[in-house]
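Read through the structure below, which is laid out as structure tokens, and then see the notes.
All protein chains but one are shown in place.
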Amino acid sequence: MDYDFNEEQELLKNAAKGFLSKECKPLFVREMEEDTKGITDELWQKMAELGWMGLMFPEQCGGVGGSYLDLIVLLTEMGYSCLPGPFFSTVVLAGTTIMESENEEMKQKLLPEIAEGKMFVTLALTETTAGYSPDMISVKAQKDGNDFIINGTKLFVPDAHIANQIICVARTKEGEKKEDGITLFLVDANSKGIEVTSLKTFAGDKMGEVVFNNVNVSNTNVLGEIDKGWSIIKKVLQKASIGKCAEMVGGGQRALELVLEQATEREQFGVKVGSFQAVQHHCANILTYLDTSRLMTRQAAWRISEGLPCEREVSMTKAWVSDSCRNLIALSHQSVGGTGFMEEHDLQLYFRRTKAAGVYFGDADYHREIVADAIGL
Amino acid sequence: MDYDFNEEQELLKNAAKGFLSKECKPLFVREMEEDTKGITDELWQKMAELGWMGLMFPEQCGGVGGSYLDLIVLLTEMGYSCLPGPFFSTVVLAGTTIMESENEEMKQKLLPEIAEGKMFVTLALTETTAGYSPDMISVKAQKDGNDFIINGTKLFVPDAHIANQIICVARTKEGEKKEDGITLFLVDANSKGIEVTSLKTFAGDKMGEVVFNNVNVSNTNVLGEIDKGWSIIKKVLQKASIGKCAEMVGGGQRALELVLEQATEREQFGVKVGSFQAVQHHCANILTYLDTSRLMTRQAAWRISEGLPCEREVSMTKAWVSDSCRNLIALSHQSVGGTGFMEEHDLQLYFRRTKAAGVYFGDADYHREIVADAIGL
Amino acid sequence: MNFEFTKEEKEFQEEVCEFIKKESTPEMLKETEDQGEIFGGPEGRKIIKKIAAKGWLTPTWPKEYGGLDASEVVSYMIREEMGYNGLPFGFVAAHMSGPTIIRFGSEEMKKAWLPRISSGEVEFALGYTEPQAGSDLSALKLRAEDKGDHFLLNGNKLFNTSCHIADYHWLAVRTDFDVPKPYKGISMMIVDLKSPGITISPLITMAGWRTNEVVYEDVRVPKENLVGEVNKGFYYLMAALDFERMFPLGIFRRLFDEIVAYAKETIIDGKPLSKKPLIRQKLAQLSIEIEVTRLLYYQLAHILDKGGIPNYQSSMEKTFATELTQRITNVGMDILGLYGQLKEDSKWAQLKGKVERYYLTSVVQTIVAGTSEIQRNIIAQRGLGLPR
Partner (left out) sequence: MNFEFTKEEKEFQEEVCEFIKKESTPEMLKETEDQGEIFGGPEGRKIIKKIAAKGWLTPTWPKEYGGLDASEVVSYMIREEMGYNGLPFGFVAAHMSGPTIIRFGSEEMKKAWLPRISSGEVEFALGYTEPQAGSDLSALKLRAEDKGDHFLLNGNKLFNTSCHIADYHWLAVRTDFDVPKPYKGISMMIVDLKSPGITISPLITMAGWRTNEVVYEDVRVPKENLVGEVNKGFYYLMAALDFERMFPLGIFRRLFDEIVAYAKETIIDGKPLSKKPLIRQKLAQLSIEIEVTRLLYYQLAHILDKGGIPNYQSSMEKTFATELTQRITNVGMDILGLYGQLKEDSKWAQLKGKVERYYLTSVVQTIVAGTSEIQRNIIAQRGLGLPR
């Protein structure tokens, strides 16, 4: 057994921490929440130059050839610094979808562009039913010669407002099994018939409604096989779920540091706040939530990275981390007291992001139900 | 609003507390757990002389003419002292069933006997499905001239081993609505075809399996109307549920006292255990569980006693008190430490009884489901 | 024993609700929400003056001071209904300063202030917390020097929430600087917030509300504005907490009702969310805890009406109710799922974004007016006699 990152991963972690502490300060995070775009070209280009966008893409596609586990190292630090912008949607969601599609042409066409920071891509998956199971895909793609015509509404599409390309998860066939008949289409965001409406979210991330109104897509733009897209999405959802866990763990680490600052500096009743047993026990519980979330996330990420069976571990992890990190932040607020309720205190950033991350790609109840299946209930 | 017992109720409470502190000491409680009968004739007669058995029976039936709320006063003190024996089954379950049946003849025949402490009666309700809904009644009573023939197995029948009479809840008709077609029969425990097997329980109370094998019962022994017995059982279950809540509240009060004894006497690290903030917060939570359980129980009991609509309040209370008192005892054990794990420490009595009381007449999940219906979900 | 309102109380409750609904304007409701339910904005002042004119702002006060000589149960009920119906429901002047003046103030002070308070004409802002004095109020430092005919004030207050919209500061100051037990050198005074030398700077909370930092630089306060005796302020302050610590759940009870309605109306997978077993359990549990809160809340009124003073029970009600607000908003967010994150002015927002907004505001409820930790200390020490 070996619970530790390897040497390169430690280097990557420290480099990322150093870079983000300079380039992604809390004030910048707040600015980007208000910014319509949500990211600066400057930061995006710097990240591209560091090789972050292509970290897990093959070298022949302009990537670094790293592993999913390497990406998790990065996402943890991004969570620590509340990195704004479309990294998750472009790299984790769209990048993974393209990689998993095993369509060499598409990979050669898209991945280098993403790696160089020249293209934003997103995944249009959820709809008004706001769920992640295949039966919730109702947006239709109707065959029309060599083309498909897409109609319907996608909701909660991350960074839709700046995406150059949108991967639309659409139904091409009504089958008995709901996971059959789903196809992935790469759609140019400027296609006729696409309408994007930005949604304001409490976590400050950018989400969109994307309406497809008779949007024409060529069959050469299919990712993976026709009608068999869900097997790709399943893998994407696993990687995205654990990616969100990594962000939550990173954020939890920062929340703990914010608590300790207060506990070791502030005095009440003539002693440090951190000497009260109630505060100590809050802190002990915070650390327990954090350590266990980190361990579970690492294990699941390692299994994904190694290509081992991981359905059970992924859902266990997403359920555990979503609940634990929410509790962790609540205890943090309670330990910091009034100051932590101020907008200018950074804890509120983590409060909002952690809650949102807990819901994305399925909340704890949803994943526990998958675990129940996985353990044979 | 008036949250308090009236003067007579306060007197009753103090009298009961005084009597039980002498007659029902913890050592006696332990003896009765091992005793096959589970009660002494002496104590039972003394309780009868105090008018406890007939407390809520009408005066014309040999009772005191008290209210259900008066009974709750008594049950709370019985819970405080862990009173063993068939009071609950004979008075609360059977007594209430007979009262609610509004069968004057039966009332005149049975209630005075119960009030004088001369008769044990129990209610055979649950079966192997171990639930409290009408669809779980499958023991059959077949009409045979003026008689009925009962067949089937009743499980978890309290104090069946000493009951002189058993009220059997049986199905006399298969209807669409599961609550139709249920009839209550008063069956002599010595009838041919009845077989009682004692079950050993961890709370030390006496439960039995009662097998009815072609047991002949006259139609004059029907309590209430034929096929319409469930409406009586519904009321009995409400009174029994809140009766158990009262016992739990009484037990919770004693558990708190045991914790405080330890917290104010024992020293560790040079100070009283009760001066540690962690112990104080455990105690604060114990008191909160206790006070809220007491308030909820009083409100539900008052509504039942006044004949007000109470389905929602009864289930809210049973759910709340079952959960809260279990938590209360767990915190008590944690606060008392190793001593509390010893058989000779009284806390374990309350641990076992509270858990059992939480399950009887429906656990918290079951009652929350009723609440969900009641609030229109 | 009786756990319901009397017939008269029920009728009165209906009268109050009807009046509020009739007099409420969308502007007032919005202002109240935007300000974090505190009182003092122009719209709130309009409706509160009408409510005060009926004696409902200070119903338990003697009639001579603008009250109704009513019971505490009635008073508690009015506040609960105000919260439920979207009005401000916490009034520093009417609920904290006024009762303290009645109990400890001079006759002059009573005459000068009580009628203005009970009529809703003036509002005070709470002036307790300082940067280094939060849970430990005895550590407060704002200096008030005795200059013969006036006090001269210098120092800082933090998180003094209503200062930008209230008229006066209900201020705890240090008048003795050398006492060995710091709580013995504290006095209470009423300070006009427009006094020269006071600077009020906004601090914005994560819920978007405003609270304030208040700086006092050589602020002169007339001697007659001292409440009761000098150096007895900490005692007044603590006594007021005994009488007035409570948390009406109203606004969150309203939110719960709206979440229930949402669960009943929202069809997913062909059936309403309210038919899903997990959601049923969660909502049923909340409804139980709301009922528990109702009993704890009116217990305080009951104790007062019997002539007693709530001991640990106020801390218990405050803690239980405020922790429940977090459970309510958590369940609400769970039920709304991805929709939960959408803000009020966003397309597709549900329940006008209320759940998300209250989710943010619920964070502070277990911190302000005494943290849950302090409350549990009080419950253990006062309620059970455990060592301080």
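By letter and in written order, the chains are A, B and C; residue numbering begins at 1 in each of them.
In this section, a residue touches a chain if its C-beta (ideal position, glycine included) is under 8 Å from a C-beta of that chain, and two chains touch if they have at least 3 such contacts.
All of these numbers come straight from a predicted model, not from anything done at the bench.
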- Note on the structure: Chains in view that the hidden chain touches are A, B, C
- Among the options B:1, B:64, B:162 or B:203, which residue touches the chain absent from this view? B:203
- Note on the structure: Missing-chain contact, candidates A:15, A:136 or A:260, resolves to A:260
- Going by the touch rule given at the top, which residues of chain A touch the chain that is not shown? 1-6, 69, 256, 260, 263-264, 271-272, 274-275, 277, 279-281, 283-285, 287-288, 291-292, 295-296, 298-299, 302-303, 308, 313, 316, 319-320, 365, 368-369, 371-372, 375-377
- Item | Contact set of chain C toward the excluded chain (per top definition) | 276-278, 281
- Message: Under the stated touch rule, tell me which residues of chain B contact the chain that is not displayed.
- Response: 126, 128-131, 135, 155-156, 197, 199-203, 207, 209, 266-270, 276, 278-279, 326, 330, 333-334, 337-338, 340-345, 348, 351-352, 355-356, 359-360, 363, 365
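We take it that only the chains that are shown with their structure count from here on.
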- Centre distance in Å when chain B and chain C are each reduced to the mean of their C-alpha atoms: 42
- Message: Can you compute the centre-to-centre distance for chain A and chain C, using the mean CA position of each chain? Integer Å is fine.
- Response: 39
- Taking each residue of chain B in turn, which ones touch at least two of the other chains? 277, 281
- By residue number and range, which residues of chain C touch two or more other chains? 373, 376
